[in-house]
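Structure, as structure tokens:
One protein chain is absent from this view; the other protein chains keep their places.
Note that the chains take the letters A and B in the order they are written out, and that residue 1 is the start of every chain.
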Amino acid sequence: MQADVIHAKSGLTVKQDRMAVFRRQWPLYFLMIFPMVFFIVFKYAPMAGVVVAFKDYNIFKGVWASDWVGLEVFREIFTLPQFYRAVRNTLMLNLLGLLMFPIPIILAIMLNELRVQWFKRVSQTLLYLPHFISWVIVGGMAIQLLSTNTGSINEFIKGLGGQPIPFLESEIMWIITYTGAGVWHFAGWGTILYLAALTGINKELYEAADVDGASRWKKIWHITLPGIKPTIIVLLILQIGHMADISFEQPYSFQNGYVMDVAQVISTYVYTVGIQSAQFAVATAVGLFQSVIGLILLVTAELISRKVNNQGIF
Amino acid sequence: MIRNSAEKVIDGVLMVCIGIFALFCIVPMIHMFALSFSGNRAIMSGEVFLWPVEWNINAYQSVFGDALMMRSLFFTIILVSVYTALALVMTIMAAYALSRRDFKGKNIMFALIVITMFFNPGIIPNYLLVKELGLINSPWSLILPIAINAFLLIIMKTSFAQIPSELEDSAWMDGCGHFRFLLKIVLPLQLPILATIGLYSAVDRWNLFQDALFYISDKDQYPLQLKLYQMVINSQVNDATAQEGFNSSTPIPQGIQSASIIFATLPILLVYPWLQKYFISGLLVGSVKG
Partner (left out) sequence: MREQFRSSMIAIIALIMVSVMVLSGCTNNNSSTEGNTDAVKEVKETPSKEPQDERITLTVELFDRNNTPSGEPPIDNNFMTKFIQQNFGEPNNIDVKFVTVPRAEEVQKLNVLMASNSAPDIVFTYNKPTVQNYVKSGGLADLGPIIEEHGSNLKKVLGPSLPYGVFDGKQYVIPALRVIQSQTTTFIRKDWLDKLNLPLPQTTDEFVDAMRAFKKEDPGNTGGKVIPYSYIDVFHMMPLVNSFWKWDEITDKDLYAVPRWQQPGSMEGYRLLNQMYNEGLLDPDFALSDDFSQNFAQQMVNGIAGTATPNTNEPVYNGYYENLKANNPDAVLEPIDPFSTPDGKHPKPIYEPIGAYLMVPAASKNAVAAVKYLDWMSDPKNLLVLQNGEEGVSYKMTEDGLPVLLDTPEAQNLLYNYYDYAIILNGKYVSTEDPSKNIAANAFNLDFKDFTIKSIEAGTNEGYTLPRVDIPVDAEIKYATILEEKDKEILAKIVTAKPDQFDGVYEKQVKEYMEMGGTAVMEGKMQAYDEFYKK
């Protein structure tokens, strides 16, 4: 298409057009060689291993020599006890996580609006501290703080004369605690990206708005938010695309016998059924199932975003 | 900037809100600091909350005196530095090319990259690949297989794509090809995002230990977080120790665990404040006018 335009405008021949384009664009192809080699070698080559999901995997015969069983493994996982419970819980927890999506954005804008520089810098560093504490340790801390009868927080509540709150033992409270812990762990870290995006907004737009006498709210709504819109859209689409995935550490560290009905998620389920029971084909098949769902979700989100925003990740 | 009373009130409200959140974030760290300076008996009795009880520096002496810990620290710092440099270079190359409007074939390449975010076949195929490449027990096994993070690549590409196309066209008219355009114009303009991606990459590598668990057997090449993870896990009384019965080891005292956690976290925490100077705005102003 581009070639046609040049042709019409410049009157060059088709061959000279192609030469012109090539002269301009060859560095791009060169630049892409290294990354593409990386993806082919380190991502696509191991990907061939997903065929284990279609095999009666024998760890000694290896991936290729193991017997082919077609969709048998998939049939098995769909009849596995409590597989649907794990899927349902994964989607539920991720949906709640999606609802929390705006929090880093709000925090970033708040930090951006703040004029007290020293407070801004100090609080930024404090806010992302939780990101560095691994979930294994957070889980232990959570129990110390939040257990119904001896947790520090409940001791405090009891001291005030109130009723202890079963943060980790009642199903509803557990879900709230889990989501809250997720926000606590990530929000501060997420603001960094939005803050970087905020610096890219043209200062002149703000100055012009000041001249027009716009209030803070108007400026945020009409300048700040649209300014970081591409970043927001991309992150939102990606988060939707990963709705079928869930990390392992956070659920594993927070699970306990009281709340398994809501706390068993795909990652922890696969760990128990697949890996600890040496059922690798099952683990791979579930992973493949998640991948396909994730891809479908991503493409859907992308298409919708294109219609609505004229913008997507592509 | 004139700060009238209305602005001051807003500032105040913001500070309170952010301050409360920040408090939640810092309390656990303070608790760990307190634990790391407290005596074992006090810790086991649950007496320590925000302030050390039975102050001592034994835990830190243990940690700093442990030659393996120190070697691990230096190794990890070098590892993260090399990794971040490579990751940035590779990601920039791909992000730049994929963000150019008239790059034929970019959509297919991009699609192929996006797909890799979803399909991960698990540790066995990845281990076999690393072994085939002869990288087992080499630090490169901790660098090459994760050189580009597709997620970060997408973010960087989106950011690069926001540079006005007039800039690229006028550069081309002035005889500036892609390489010079990238180095002289794009990168300086995109410092905040580069700093962010660099930081995210560094932290990801710093915190990651699952790959080293499998690829590395030489203790001198354990990332710090791996040593930490082992320390914490081995101290837990659970099914594993039930199986081992009389072979179980004495758990590592919590004071030492906390000191180790702080030891393993502090270095990377110091990176962001140092990077904050790159998060300045206004570099785009004026560049389009010319």
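The rule is simple: a residue touches a chain if its C-beta (ideal position, glycine included) is under 8 Å from a C-beta of that chain, and two chains touch if they have at least 3 such contacts.
This structure is a prediction, so every number in the text was calculated from the model and none was measured.
Touch with the chain omitted from the figure is made, among A:Gln16, A:Asn149, A:Ser215 or A:Thr300, by A:Asn149.
The residue touching the chain not shown here, chosen from B:Val13, B:Ile78 or B:Ala111, is B:Ala111.
The chain that is not drawn here is touched, among residues A:Gln16, A:Asn58 or A:Ser247, by A:Asn58. Within the set A:Gly70, A:Gly213 or A:Gly257, the residue that contacts the chain not displayed is A:Gly257. Along chain A, the points of touch with the absent chain fall at residues 40, 44-45, 47-48, 50-51, 58-65, 81-82, 139-140, 143-144, 147-151, 168-169, 256-258, 260-261, 264, 269, 272-273, 275-280, 299, 303, 306.
Of the residues in chain B, those that touch the hidden partner chain are 40-41, 44-46, 62, 65-68, 107-108, 111-112, 115, 123-124, 127-128, 131-132, 136, 213-214, 217, 219, 226-227, 229-231, 233-252, 254.
The working rule: only the chains that are shown with their structure count from here on.
Within the complex formed with chain B, the chain A residues making contact are 2, 21, 24-25, 27-29, 31-32, 34-36, 38-39, 41-50, 52, 59, 63, 107, 110-111, 113-116, 119, 121, 123-134, 136-138, 141, 152, 184, 187-188, 192-193, 195-204, 216, 230-231, 234-235, 238, 241, 280, 283-284, 287-288, 290-291, 294-295, 298, 313-314.
Note for the complex: chain B touches chain A at residues 1, 3, 7, 10-11, 14-15, 17-19, 21-22, 24-26, 28-29, 31, 49, 90-91, 93-94, 96-98, 100, 102-104, 106-107, 109-122, 124-126, 128-129, 144-148, 151, 153-155, 158-159, 161-162, 172, 177-179, 192-193, 195-196, 199-200, 203, 207, 225, 228-229, 232-233, 261, 265, 268-269, 272-273, 276, 279-282, 284-285.
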